[in-house]
Structures are given as C-alpha cells and as structure tokens.
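In this view, the complex is presented without one of its protein chains, the others remaining in place.
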Amino acid sequence: MKDVLLITLKGIFRDRIFQGIMALAGLIVFIPSAASLSMRQVTELSITLSLSTISFIMLLLSVFLGATSMWKDIERRYTFSVVSLPISRTSYVFGKFFGIALFLVLTAFVLGCAAMISIKVSSMGYPPARPVEWGLIMAAIVFDAFKYILLVGVAMLLSAVSTSFFLPVFGTVSIFLVGTITQQVYDYLHTPASEKVVSAIVKNAALVLYYLLPNLQSFDLKVYAIYSIKPSLGGVLTTFCYGGIYTAVLLLASSLLFGRREMK
Amino acid sequence: MTSSVRPFILFIVSLLLYAAVMVPFTRHMKHKPVEEKLGYIPEASTFQYLCADQKTFISSALLMKVIMYFGGLTDKQFEKTVAAIPDYRGMSNIIHTALKLDPYNMDGYYFAQSFLTWEVKQYAIANKLLEYGMKYRTWDWYLPFFAGFNYSYFLKDYGKAAEFYKRAGELSGQELHFSLAGRYMQESGQTELAIAYLTMMAQGEKNQAVKKNYQIRLKAFKEVSRIEKARDAYRASRGQLPVTLETLIGKGLIAPAPVDPYGGTFYLEPDGKVSTTSKFAFGGRK
Partner (left out) sequence: MSNGVALDIQGLSKQFKGKRGLRVEALCGLTMQVPQGEVFGFLGPNGAGKSTTIKCLMGLIAPTAGSATIIGETIGSVESRMKVGFLPENPAFYDYLSAEEYLQFVGRTFRMPDDLLARRVEESLRLLELSDARKRPIRSYSKGMVQRVGLAQTMIHDPELYILDEPMSGLDPIGRALVKDIILDLKKRGKTVFFSTHITDDVEKVCDRVGVIVKGRLMALDRVETIMRSGIEGYVVQTKAGIGNHTALASFGLIRSSEVFREYSVPAGRFNEFTALVSHHALEITLIETKRKDLEAFFLEIVENVAR
C-alpha cells in the first residue's frame, strides 16, 4: 500500500491538473487588499475569503484527483501492469486513496499557513472586534480537509464501478452539493410547515437518503472560525468520528467492488 | 492566395472584428442604467441550497456588491452626473438574503442601518433586522446601540430605547451607552442625539462612500443645531418664535448663513421646527 501511495503522490505532483489548480492559490496573496473593502469586518472578511479559497481549491482537487486517479489507470491500461504485481486490490485502492488524502492534507497545510499570514496582515491593519481564534481557523481548515478526504472516498467508490470518467466526476460533484444541504432538508422535513406540502412517501425517501448520503454540513466550521465563536466540543468530536467511519465504509466498499472488477 | 495565408487573414479579420465590437460593448456596459447593475438575487430560502459550503463567502460577496453599487451611485451624486435615487428596495432584499446566509456578518447590519433609517425611513424593518442579528452576534454592542437610537430618535419609543441602550452598555462597558439610556430622551435633545450618533458612526467608518454620507448628514445636522440655537436665543430675548430663518440671519444671530449640504434651503416651520427643502437627501427636491 505504501508503494502505491508514494507513486500516487508522485503522480499528483507531476500532474498538470495540480499545477493549474495550485495557480489558483496565488489568489491568497490578494486577500488582505480585497478584505479591506469591508465596512466593519476586515479581518472577518479576510478569514472568510481565505477559508473559501482553500475550500474551493480542495474541492477541485478532491473531485479531479479522486475521480480521475483510478479512471486514468484503467483508461491508460496501467492497471494491467500494476494490479498484476503482488499487491492486493485492497492495497491498490487504499494506496490510491491515502496518496490523494495525504496530498490534500499537505495542500491544506501549505494553504493554511499562507492564509494565516494573510489574515495576520489584515488583522494588523484593522484590528477585529473580537480577537482572532487561530485554533478555530486551524480547526476549520482541518475539518475542511477532512470533508474533502471523505469526498475523495466517494469519488473512489464511483471510480471503482464506473468505466467512464463522467460518473465519478459529476457523481462526486452532485454528492458534494447534496451533502451540504441534506441537513437543511432534514430540518425542513421536521417542521410543521412541511407536513402539509410533503407526502409521507417523499418524506421517507428523503429520510433514507439523509442516512445514506454523507452529511457534509457538519464539517463546515467556517462561521465559527470567522466570528471566533466556540463550537460545541461534543459536536466536533461526533463529526470527527462520523467522518472517519463514513470514509472507512466508503473505502471498504470501494475495495470490495474493485476487487471483483474484471480488468478486461 | 495560398491556402496557408487564408486562415491567417481570417484570424486577423476576426481580431479586428473583436476590437470593433469591444467599443460599443464597453460603452453599453458603462452606460447601463445603474438600477440594472444591482441585479436580481433569488430568495434566500432557495438560494442557500446553491451555496454549498460557501455561504459565508457568498454572503460577503452579495454585501460587497451592494456596497459597491451604493458607493458608485454616491460618487455620481457628488459629481451631480446622476440624480437617480438608489434602488433601496433591491439593496434591502440583497442584504436580507446575505444575512440569511451568514447571520453573523456585521457589514450587513451596519450597512442596512445606515440607509434603512435616514434614507428610506423603514425603522420597523431596520429594527427587526437588528433584533435578528442580536440573536447571533450576542457579544456585539453595536446592534442594540443602533436599535436604541432608532427607537429614541425616529420612533420616539423612549422605553424601548432605554432598554436597548442599557443592553449596549452592558456589552460594551461604555458609560456613554448607560447615560444615553437616560439622556436626550426628550424632543428638544433630538438634534444633539443625532449629532452624537452620526459623529460616532462617521468616525468608525472605513468605507469612503458611507463615511462621506455620514459626514454630509452630520454637517447638515450641525447647521440645524446652529439654527436651533439661534432660534432659542431669539425666543429667549423676544419671547416669541421667529417667523422665518431670514429674520435670524438679518438680526445677526446666525452667521455665516446656514448652508444645506444636500443643496436645499433651510426654513422654519410654523411650530419653530427647522426643516429644509432638500428633506436631508440628494434629489429630495422634486
């Protein structure tokens, strides 16, 4: 698994997608000047912009790397030479996954450091109403990375069964979008207002989806970091466990499906 | 003409066409009526589903759009190129949407307060928004301070005003807010109250357009205060209210003569209240 991981990591660093997306990271340099446009919350705006940029970059990376990594191996016939080596299919899938996950962690770390410098610059010029909670900013970035690592798991699962590039890419994007709103739909379904509009069948179907699809909203700690609000520790820990277990399920399912896949 | 030259010529022609179309295109975008530029934003209840995990960013972006729009318009007002009234309704809608996406965003409350009260006179909407914000920004004394001002100055609900000033005082620890809860709670002190409020707002403001807006209003209120003082001096010595502003100027009670920065003319109402033909707004003279 370690060997596949290292090879995957090397591949990402030599990939043009990576280089293109990382050019986006240059935007972080402009954050302090953009944030100074705010009326009353320059530092808060610089945190917003930093976290949004990091989040967006990681979304692109997780979708493109997660969805194309295995697909490219199959499409370019690398699987024949790699899967026939004395490594199990499970190690192959896990190696691919952890290679991308490690890469996302590195990205989050590098971008996080750059962002914190940007935020520091902003906060020196315009001191915020409440002191910046650096720990919360780091937590927000870590959980964002965690969320996108889970999304890579989704992409791996879809690539394990798909023969084309479309299902993994568009499927991952769709699951990402849906994953960020399932909680809102769930909350809405439990309001009295919804009872009149939504039939029981639709409601139950929605509830099944709620438990099946990943809930990505709870990984979003941006608001807490921006406004220096303490999130509940219990909630954060639950989210951490939820993310870990959900990702493990995705990975095991991916390796089971990929293990049965025929390399024709 | 050889076949290798033809695509090259076509490319040059297409570049020339592009240059030609850019001139009217840029002119069109530049002279597009300002109202159109604010654009339409869907209802927050549906819009939020499209924002994924970028709600705080989109909220900031929406507010930025409104602030830029307002800033551009204010510049034009100063240059007297356009006398158009900003699309306050549109601005209010976008700010409400933005605050639904990110109920913590201070810029939204701050900016809404700056125009919903003086310009549009929608005090109830402004206060409702402030109270919504207080549920989230529990540490922020500005929101109750704004609400207190709105209640005392515009709505004359001194009981409510005192309540909010007290809350602002508790959050800020500033004596001023506690004392505000008791002071100026009568009609005669209104202008002073407004001057105190506007001075504070103008000082803390970073956005040049908004700051300028406050400063102009502050200038107008300082003029009103001068007229009121002259009026009171006249009444004290004559025992009756002056009929016109010109009387005060003629008597040398107020010099130099007051100037309305909004371009209107000050006058005295029959009950002695100071008014202006501009109604304290650009384009107020119809």
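Going by the order they are written in, the chains are A and B; count residues from 1 in each one.
Keep in mind that, in the parts below, contacts are C-beta pairs under 8 Å (C-beta built on N, C-alpha and C of every residue); 3 or more make two chains touch, one makes a residue touch a chain.
Worth saying up front: this structure is predicted, and the values here are computed from it rather than measured.
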Among shown chains, those touching the left-out chain: A
Per the touch definition above, residue among A:A25, A:L60, A:V83 or A:L207 touching the missing chain: A:V83
Residues from chain A at the interface with the omitted partner, ascending: 3, 6-7, 10-11, 14-15, 76-88, 260, 262-264
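Rule of thumb we're sticking to: only the chains that are shown with their structure count from here on.
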Between chain B and chain A, distance of the C-alpha-averaged centres to the nearest whole Å: 40
Chain B to chain A touching residues, read off their complex: 48-49, 52-57, 60, 64, 67-68, 102, 104-107, 110-111, 137, 139-140, 204-207, 210
Interfacial residue positions of chain A with respect to chain B in the complex: 36-42, 44-45, 48-49, 51-52, 55-56, 126, 129-130, 144, 147, 176-177, 180-181, 184, 216-217, 219-220, 222-223, 226-227, 229
